[in-house]
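Note that this complex is displayed minus one protein chain, with the remaining chains in position.
Each chain gets a letter, A, B and C, in the order it is written, and its residues are counted from 1.
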Amino acid sequence: MLLGVDTLSVSIGGAMPLEGIRFDIRKGEIVGIVGESGSGKSLTALAITGLLPLIGGRVSAGSISFEGTDLTKLSPRERRAYNGRRIGFITQNPMTALDPLQRIGEQVDVVSRLHLGLPPHAARARTVELFRQMRIAAPEAIAEAYPHQLSGGMKQRVVIAMALAGEPDLIVADEPTTALDVTVQAQIIHLLAEEVRNRHIALMMITHDMSIVAQLCDRVAVLYAGRVAEVSDVRALFAHPAHPYTRALIDCIPRPDMARGALTGIPGAVPAVADYPSGCRFHPRCPRATDLCRTQVPALVTDGRDSHACHHSLRDTHG
Amino acid sequence: MIDRSLSVLKVALGSFKGRVAAAWLLVVIVAAVFAPLLTPYAYDLQTLSQAFQPPSASHWLGTDEFGRDLMTRLMYGARTSLSVSVVAIGLSVSLGLVFGAIAGYFGGRVDRAITVVVDLTWSFPEILLALILVAIIGPGVTGTLLAIGVAYLAQFTRLARGQIMSLRSETFVEAARSLGASDSFILAHHLIPNTLAPVLVTAMLATGDAIILEATLGFFGLGAQPPTPSWGGMMSSGTAQLFRAPGIILFPGLAVALTVIAINIFGDALVAAMDVRSRERKA
Amino acid sequence: MADPLITLDGVTRRFDMPRRFGQPALSMLAVDGVSVRIARGEVVGVVGESGCGKSTLARLVLRLIEPSAGTVTFDGTDLTDLSADKMRLARRRMSMVFQDPYSSLDPRYTLEDVLSEPFRAQGLKVPPGRIDELLTAVGLSNRLAHAYPHQLSGGQRQRVGIARALALSPEFMVLDEPTASLDVSIQAQIIDLLLRLAGERSLTYLFISHDLGLVSYFCDRILVMYFGRIVEVLPGPKAVPRHPYTRALMDSSFVPDPAARRTLVPITGEPPSVHTPPPGCAFAARCIRASDSCRTTRPPLAETPDGAAVACHHPIA
Partner (left out) sequence: MFTYVLKRLLTLVPVFLAVSFVIFMILHLIPGNPVDNLLRVGSSPDMRAEIEAKYGLDRPLLVQYVIWLFHVLQGDLGTAIVARRPVATIIGGALPYSLQLGGAALLFSSTLGILLGIVAAWFRDRWPDQAIMGGVLLGSTLPSFWMGLLFILFFAVWLGWFPVSGVRGWQSLVLPVLTIGFGGTALVTRVTRVAMVDAGGRDFVLLLHAKGLSPLRIALGHVLRVALLPVVTILSLRIGWILGGAVTVEVVFARPGLGTTLIKALSQHDYPVVQACLLMLSVAVMLGTLIGDVLQALLDPRMRHGHR
């Protein structure tokens, strides 16, 4: 096991927007973290990359173990040694992800200089090679360019190259294609999948898009309102979801074979942290909710690596 | 509108700093308005035998070189300084809103013409503009008032124009237009109301700057002419006595400083209170 | 199509860029010669990527932007030469729902203010009970009439936007990516609501979107835009695309089924610069089927009897 997140809770101010998160990632595995906005998926990414303090948050309970080391117990300096080296990070909006005043190449070079101890020339050669693998045309010229001279898709390739530069074991990608156009999104997903598979790097893919999950991931963790709804293998998840929320989320995507009127959505909206309901947080929007759901928080039931938190699991009825 | 303003005011007064600042402003305003009722002396009563008195029970802040009661002159001075500043800023705000709205809403050549003039004047220090204007209009209360008003005109035109421009590209304005709303309807129902709040807060902060500017002009002897007391004028005549009776300069300066600081603290509290509301809006 | 509600004929919009000192004047063709007819009761989708001109087209149809060339005819009247007063009257019959549910409502307005604005802007009285009726129609409680937008969720705000568009009982609505900034669960709610309203009030929609899957679900007919032009018209949601760009768009959208993963290598590159449009087909540089003629001659939009049309020298058979 590469990464083990165990009963992780995150506090910001007095609120606890993330509670009891549990899932794990094996070496070379692609795991999707999926949920609507407000589900806590980006906070999970910040917790794993140790960037919570930047937004005034902290891990208030639980552990994040990376190859057996609990990252939450490390000093800031020790923690920092993991970033860029063992764990790469790709942010949502490539347009704002790069320092506007520094040349593209220097921004990538610094990773291999800092973490692999390469001298400037070797670092640049490595950057250019990474750009070439990212199918960036004229990589030497791009390395000398500034961010504003590149398109969004091109910048996201640079950000991916940056994440790969430290030869990490895990890349955390927070909605890396949401800000991009459909055709560019497909290019980037394709490229990202190819690179992590070839290098046997684990990928934690944060997304709201169930179709990206279906296309890319080996395993999936579904989050709702700061808690885990379900963790499962991707095929099992789409074929036989355990949690009604997972089912509903899949059914929100229009498919070519869908009849008009079949798309109804999920009633209501994801509650804000201050308005989390009692019991199962999904109960106000759930067609299967009972009194039990309204009062009792469902436990996260574990079955091997899979788990789900529902009093009336769909799998119980389907067998 | 009124209940929204009240709720902002309540948040602004929620902090200790905000309350102290508001209290001081209230004291100054009351002193200025009710000066004749609050002091037994006349502001221009010269009693040369009483010159350079130190602070005492009968003269709380002492007397000046002509034996005039400093406290009395300070209170009457507040009348001049506050009213000149407030009226001058009122002038800049109203004219600035009109120019800014015209430039921002209609754009094109009108906008470019206004912007060029405004940017030009904006890059000049207010004190220089005011000095030029006083030179043209002549010293005195009216001259100071107009000079300050024009000196700050550029700032408010810029602000109003910027507000209107950014509001104009808001979707709710486009929505109104898609429903058949006319230019004047949009101006009256969306643009002006949404511009008012930030302009009023800035106006409040600018009033503080205007008080300083008025005092500076007064210090140069270009403000209200003797014997009418103003904070700047009192300090101007006090320079000659700097070493003998520093109080003549100290107290008016302190009055200016405290009032301007109070305005700034209270204004910042208002800004913060409005920010809290807009953050609630986004959440 | 005997009696189209809307007819666009050669509609073009050119934007002049602000001139920079010592540089030649730049302009861009946001929409280039678009001709479309929309029948009463039809739901027409416009799909394309950012910068293809679809949002400009939406605004040209309602004359929120003046066309540089071409005409827009609404129920037999040419909108492009109506006087301001006549145009205001015409606006009672058409309306728009906007993409951003946050900036589309004035933060100082209560929902009641928002929903009475269409009447006030037209100089009309608000019919008694109309506000409640509109709120109910879009599935909002009438207790919310005095709420401010910041007290609502994104989905609720978008419902308000739809209610406002319905206020004057229009026949035609332009929907400019009404669900693009919403979560999928809310997107589905809104699409469901729009479909229901279209049925109940026999509305005609022009639906703008970047999501081919969504457009195929929602629309009767689909126009595909690339670089300011219509490159393909799909006569029905199940029609097989023939333009390589439409095909690429289709291959780029994933399916929510791990058993149906795409293995195709996606198209490369990005659209050309708006300031230096290529002389031939704008898609040629990214197209595997492109030939020399594609790079020099612009393919016309060729219609077929079944209502399909494609602008390509080498359409897929």
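The definition used in the following text is that contacts are C-beta pairs under 8 Å (C-beta built on N, C-alpha and C of every residue); 3 or more make two chains touch, one makes a residue touch a chain.
On a predicted model such as this, the values are computed, not experimentally measured, just so you know.
Enquirer: Out of A:V31, A:A47, A:A97 or A:A202, point to the residue that touches the absent chain in the complete complex.
Expert: A:A97
Enquirer: Of B:Y76, B:Y152, B:F219 or B:F266, which sits in contact with the chain we cannot see?
Expert: Of these options, the touching residue for the absent chain is B:F219.
Enquirer: In the complete assembly, which of A:F23, A:F66, A:Y82 or A:Y224 touches the absent chain?
Expert: Reading the full complex, the residue touching the unseen chain is A:Y82.
Enquirer: Considering the whole complex, which of A:R22, A:K41, A:H115 or A:R227 touches the chain not shown?
Expert: A:H115
Enquirer: Tell me, which residues in chain A touch the chain that this view leaves out?
Expert: Residues of chain A in contact with the hidden chain: 49, 51, 54, 80-85, 87-89, 91-93, 96-102, 110-111, 114-115, 146, 148-149, 159, 162, 166.
Enquirer: What does the interface between chain B and the hidden chain look like in terms of residue numbers?
Expert: 116, 120, 122-128, 131-132, 134-136, 138, 208, 212, 215-216, 219-222, 235, 239, 242-243, 246, 249-250, 253, 256-257, 260-261, 264-265
By our rule, only the chains that are shown with their structure count from here on.
Enquirer: Are the chains arranged, by touching, as a line, ring, star, complete graph, or other?
Expert: Contact pattern: an open line, chains touching in sequence.
Enquirer: Averaging only over C-alpha atoms, locate the centres of chain B and chain C and give their separation in whole Å.
Expert: The answer is 49 Å.
Enquirer: Quick one: chain A and chain B, Cα centre-to-centre, how many Å?
Expert: For chain A versus chain B, the centre distance works out to 52 Å.
Enquirer: Can you work out the whole-Å distance between the CA centroids of chain A and chain C?
Expert: Going by mean C-alpha positions, chain A sits 32 Å from chain C.
Enquirer: Do you know which chain B residues sit against two or more other chains?
Expert: Those would be 283.
Enquirer: Using the touch definition from the top, which residues of chain A touch two or more other chains?
Expert: Chain A, residues with two or more chain partners: not present.
Enquirer: If we count contacts the way the header does, which residues on chain C are in touch with chain A in the complex?
Expert: Of all residues in chain C, those touching chain A are 49-50, 153-156, 183-192, 195, 210-214, 216-218, 238, 248-249, 251-262, 265-268, 270.
Enquirer: Quick one: which bits of chain C touch chain B in the complex? Just the residue numbers, please.
Expert: Of all residues in chain C, those touching chain B are 62, 64, 84, 87-89, 91-92, 95-96, 98-100, 102-109, 117-118, 120-122, 148-150, 161, 164, 167-168.
Enquirer: Contact residues on chain B for chain C in the complex?
Expert: Counting only chain B, the residues touching chain C are 1, 4, 170-172, 174-182, 185, 189-190, 193-194, 278, 280-283.
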